[in-house]
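Moving on to subunit A:
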Amino acid sequence: MHAHNPYRPDLASIREVVQETANIKTLRVVFEDESVMHNFSFRPGQVAQLSVFGVGESTFVINSPPTRREYLQFSVMRVGEVTQRIHQLNAGDQVGVRAPLGNGFDYENMQGKDILFIGGGIGMAPLRTLLLFMLDKREDYGDIMVIYGARTPHDLCYQYEFDQWQKANVNLVLTVDNEFPGWKERVGFVPTVLSEESPSPHNRVAIVCGPPIMIKFVLFGLKEQGFEDSQIITTLERRMKCGVGICGRCNIGAKYVCVDGPVFSRQQLSEMVNEL
Partner candidate 1 sequence: MDTAIKFIAFDQLNSALDRISEQLDVWVPVASKDQKRVIQFAPYRPGMTLVLDHQTTLGPKQVVLPQVEALFRFDYRKSADEPSRQKVQLEDPHPPAPTLIFGARPCDVKGFLVLDQVFSAGPFVDGIYAARREQTLFATMVCGQQDSACFCSSVGSGPTDRTGSDLWITPIAAGYVVEALSDRAHPVMAWLQEAATELHVAAAGKVQEEAARQQVGNLAVDQCQQHFLQRFADTNYWQEVAGQCLSCGICTFVCPTCYCFSITDEMKDKHGERIRSWDSCMFFTYTLEASGHNPRPSRLERYRNRVGHKFSYFPEKYQGLIACCGCGRCIRNCPVSIDIRKAVQNLQGQNHACS
Partner candidate 2 sequence: MTQSHDNPAHKQALTIVGFLCNWCSYGGADTAGVCRFKQPTDLRIIRVPCTGRMDPLFIARSLILGADGVLVSGCHPKDCHYAVGNLYARRRLEVLKRMLPFMGIDGDRFRYTWVSASEGQRWQQVVTEFSEQIRSLGPNPGVTGKSAAAATA
């Protein structure tokens, strides 16, 4: 980040583009200035503003972990003007990156605990960061369970990594909304699968990210399982512009999602005004 001009991105180039699903691409990006790349540090869960000059900027979580520093990875779902353009980019193309922004996950407080990741669709992206970070420090954490759902098997991101996750002793539960030819894993919505699995809340942290409707029912489900508000972590999305707590739009009450978030515990959310 530029101290005098927090709106000015650092130039970066795309090293590789991975087509995850029909409308999600993953970009692997390196800063052009080697010293920027070398000195770059961040917490899992922190975000970046990715720009295409002439089109605009959008916010994405850095979904590569801080422990793997050869590139920064972003997964981008095509929904609006900027993401449309990002999807047209190829390896070698230039982008702007302002990072790290936001608070990131409080992983220190998760050490020694069992972890439950619950993700839906593109919502797996922030979870992947923390998951890989934990896998790189596997001994610091207890059981790791991942419940990951998408509409169809084709809508699951990071499929090429599932094997590695499982090899690292991750209990990976995959589910899709409806029956699908050749699909051998679970079928049903994430909240249903959660109640079927019914993981014990004892000494466990649940980290939830996905579409608003999924989050709503998962939070309800977790409550039923006996999870306390402080054991439930989620990430919020808001329309952002500046990313540095100035431009004003991403507030929920006095909190700005861009600097005070995007990671909030359910406890924190319950203390904020209800304007999601």
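List of remarks:
Quick note on the criterion: a contact is a pair of C-beta atoms (placed from the backbone, for glycine too) under 8 Å apart; a residue touches a chain by one contact, two chains touch by 3 or more; residues count from 1.
Selection criteria: all candidates are chains of the complex that A comes from, given by their letters.
Keep in mind the model is a prediction, meaning the values are calculated, not measured.
Applying the touch definition to subunit A and the options 1 or 2 in this complex singles out candidate 1. For subunit A in complex with candidate 1, the residues that touch the partner chain are 1, 3-9, 11, 51, 53-58, 79-81, 83, 92, 94, 96, 212, 237-239, 241-242, 244-249, 251-254, 259, 273-276.
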